[in-house]
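So the structure is just underneath, and the comments pick up after that.
A single protein chain has been omitted from the complex, and every remaining protein chain is retained in its original position.
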Amino acid sequence: MNETLQSLQFSSNTLFLMLGAVMIFAMHAGFAFLEVGTVRQKNQVNALVKIMADWSASTVVYFLIGFPIAYGINFWMDAGTLSNLFNGKVVAGARGFDLVHCFFLTTFAACVPAIISGGIAERAKFWPQLFAGAILAGLCYPLFESIIWGQYTFFQDWLNSTLGAKFHDYAGSVVVHSMGGWLALPAIIILGQRIGRWTYGISQGIPVSNIPFLALGSWILCVGWFGFNVMSAQDIAGISGLVAVNSLFAMVGGILFALVFSKNDPGFVHNGALAGLIAICSGSDVVHPFGAFFIGGIASVIFIFGFQWETEKMKIDDVLGVWPLHGVAGTWGGIATGIFGQKFFGGMGGVTLAAQVAGSVAAVIVAVSVGTLVYLGLKSTMGIRLSDEDEQRGADLSIHNISAYPERDIRT
Amino acid sequence: MNETLQSLQFSSNTLFLMLGAVMIFAMHAGFAFLEVGTVRQKNQVNALVKIMADWSASTVVYFLIGFPIAYGINFWMDAGTLSNLFNGKVVAGARGFDLVHCFFLTTFAACVPAIISGGIAERAKFWPQLFAGAILAGLCYPLFESIIWGQYTFFQDWLNSTLGAKFHDYAGSVVVHSMGGWLALPAIIILGQRIGRWTYGISQGIPVSNIPFLALGSWILCVGWFGFNVMSAQDIAGISGLVAVNSLFAMVGGILFALVFSKNDPGFVHNGALAGLIAICSGSDVVHPFGAFFIGGIASVIFIFGFQWETEKMKIDDVLGVWPLHGVAGTWGGIATGIFGQKFFGGMGGVTLAAQVAGSVAAVIVAVSVGTLVYLGLKSTMGIRLSDEDEQRGADLSIHNISAYPERDIRT
Partner (left out) sequence: MNETLQSLQFSSNTLFLMLGAVMIFAMHAGFAFLEVGTVRQKNQVNALVKIMADWSASTVVYFLIGFPIAYGINFWMDAGTLSNLFNGKVVAGARGFDLVHCFFLTTFAACVPAIISGGIAERAKFWPQLFAGAILAGLCYPLFESIIWGQYTFFQDWLNSTLGAKFHDYAGSVVVHSMGGWLALPAIIILGQRIGRWTYGISQGIPVSNIPFLALGSWILCVGWFGFNVMSAQDIAGISGLVAVNSLFAMVGGILFALVFSKNDPGFVHNGALAGLIAICSGSDVVHPFGAFFIGGIASVIFIFGFQWETEKMKIDDVLGVWPLHGVAGTWGGIATGIFGQKFFGGMGGVTLAAQVAGSVAAVIVAVSVGTLVYLGLKSTMGIRLSDEDEQRGADLSIHNISAYPERDIRT
């Protein structure tokens, strides 16, 4: 009977993480439709194909290089034979748990190119961006992951001894979202503005194409996010109802604050939900639901005003607002854990503001440096931007030889 | 080892209910797209934002007021500290089970404004309706919930002693759906017809905008519904394959009857599936799959003819037909449990027709009374209806300052 129980435990763990992986995989459909709804019709097909392609390249590279870097488990060299792998003889874990674990973490890594995709939409070349995404998801992301969650503990140990606690990032406000958002910033700047976005320095708002698709994308992301956060326990024994409810409250805070601060704008309301969810990843296991509500609400306000400042004042043409959304709100989430995680605010304690700031800032530095390097390198070699003519025809016709609504477009 | 087993049980329970909560949360995307597809294009954005906003307000109010009313568990006052809450020291349940339980039941409460939203679409003011939805989900709904499922047992005890059985409503045909549908009826009547729906007393059918979106909404609802019904066990030990299969058969009955009785109309087929699912919630754990098939089929017919009677004869402008769909089919579901739940019809027994009728009628009385009070009150204070000009421009432009397809609408 001991054996039966252990077997059920192993199976339940594999199921738990598999469900999480599938829920986050589904979120990538959300990234796709959020972008489809936001870009102009002439770039909708490109949005869809980019997400599928980035996902695929990330999967391969993370499996081969990223996961071994971050966790020291190398399926293709260590396991020898498949039956070793499957039976958990070489690597820990039975019922293929380690494989599902890698799948689960792949879904995190693949968020990086998906986030960047939204910022550089409507004007980037296809293959260079696929290549950049693969490098970032399979190499840059795992390096930072390895020192926060992974096999190299020196950074966390140093924080712990000097700043009183490790850097706490339960589900990746910083490791995943801020990393993606701050990597996107140099990419967007290096790529430059879309043609016609500013004429004689005057902002020419480019209207979004399809709010129902934008909302569909947001809904898919919101639903999958519960897998992102809850399954970050990575073990069914670690499941926490608090994480689920904090995710809920941060999302709700994000929605309600966006309702008020954006004057009922559908784009901000649906992205506000995401801002809340991005910011709560980090502290979802240690803050109080009321804390989560305000973390999410503030994240939403950061997004709204950050996006307006970024585009209107700084003239950075961040199409989906991924830098304020994932970057700044992610950083806010990392820092907020150091505030609302304190017992004074009803939190569980065990975190310090200093360590949270240190970890959050470290991510920004890594992301901006690597992003600048990679995109400057690509710009000077392969080139990263569509020709003006291609951009004006739209990425769909110039890259994919088809429009999003061929029947209608061919008829007319 | 005893401890390992208990831990696995606790974790599995939390996972079980979390999955249910997320599946029902996803259903709210279904409510949104069902409405997007049914209303005119000029009101699609409003449909999307309303569901997000209603969800958010309901979450906050149900957590603070509704759940304490219904079950006597008050997270924010009793628990004291978060670690008490999380460890289940103050309230029963470990791994944050109670929090997830509240999340799960929030998803039920939030159906109430989502249902009403479909009936009053295209002409209601935004903030008063958000306010009404919050009151109804956070205060009215939990009061009835508290006497059927919750901490106050006097009504059920009285039914049991006088009518031979308690009122049986496994997953909320009556407590959730009929409550929502019958609350919507006075709201719809008090709000009045859309401009142009009848001219000189002659019905002017207003065509739906987008059947693929309507179908998408229906599909999302159908899929999530298995969480609604199966996870209503609220405990993994109570899971029942019968509930899943009865849900399936009621849905299938709803579809097939709608195919025949509506002469293959896509709107009725996709809503017929929902009618079946609404009606089976109540008895899904006690009827035979064949019983479920007919409960669903009859519900579908009730919806089709109820909707035609309501709109064409009674001139009640119920845009999505939520009164016949959720209200009448929900009531039918409550009563049908008293028929098909009998052993004579292959059911499990333990229910009486009298108690089922009593409970179902009680819900109607509560809903109609409270709905009338709340909406009359709001009408005479804040006002509940858009100005004629705003209604004719559409809720999207007049409330949200944007259309659903800005790129196209601005170009042309």
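All chains are identified by letter, namely A and B, in their written order; residue positions are counted from 1 within each chain.
Following the convention adopted for this analysis, a residue touches a chain if its C-beta (ideal position, glycine included) is under 8 Å from a C-beta of that chain, and two chains touch if they have at least 3 such contacts.
Keep in mind that this is a model prediction, so the values were computed, not measured.
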Exercise. Which one, B:Ile65, B:Leu139, B:Ile190 or B:Met348, makes contact with the chain that was left out?
Worked result: B:Met348
For this session: Looking beyond the chains shown, say which of A:Val45, A:Ala109 or A:Val319 touches the absent one.
Result: A:Val45
For this session: Pick out the residues on subunit B that sit against the missing chain.
Result: 2, 5, 8-9, 12, 16, 19, 23, 40-41, 206-212, 215-216, 219-220, 222-223, 226-227, 230, 236-237, 239-245, 248-249, 251-252, 255-256, 259, 263-267, 269-270, 273, 287-290, 293, 343, 346-348
Problem set entry | Where the unshown chain meets subunit A, residue by residue | 1, 4-5, 7-8, 11-12, 14-15, 18-19, 21-22, 25-26, 29, 32-33, 36, 44-45, 48-49, 52-53, 55-57, 59-60, 63, 75-76, 81-83, 85-86, 95-103, 106, 126, 210, 213, 216, 399-410
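In the analysis below, only the chains that are shown with their structure count from here on.
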For this session: State the superposition rotation angle between the two copies subunit A and subunit B, fitting on C-alpha atoms only and giving a multiple of 5 degrees from 0 to 180.
Result: 120
Exercise. If you average the CA atoms of subunit A and of subunit B, how many Å lie between those two points?
Worked result: 33
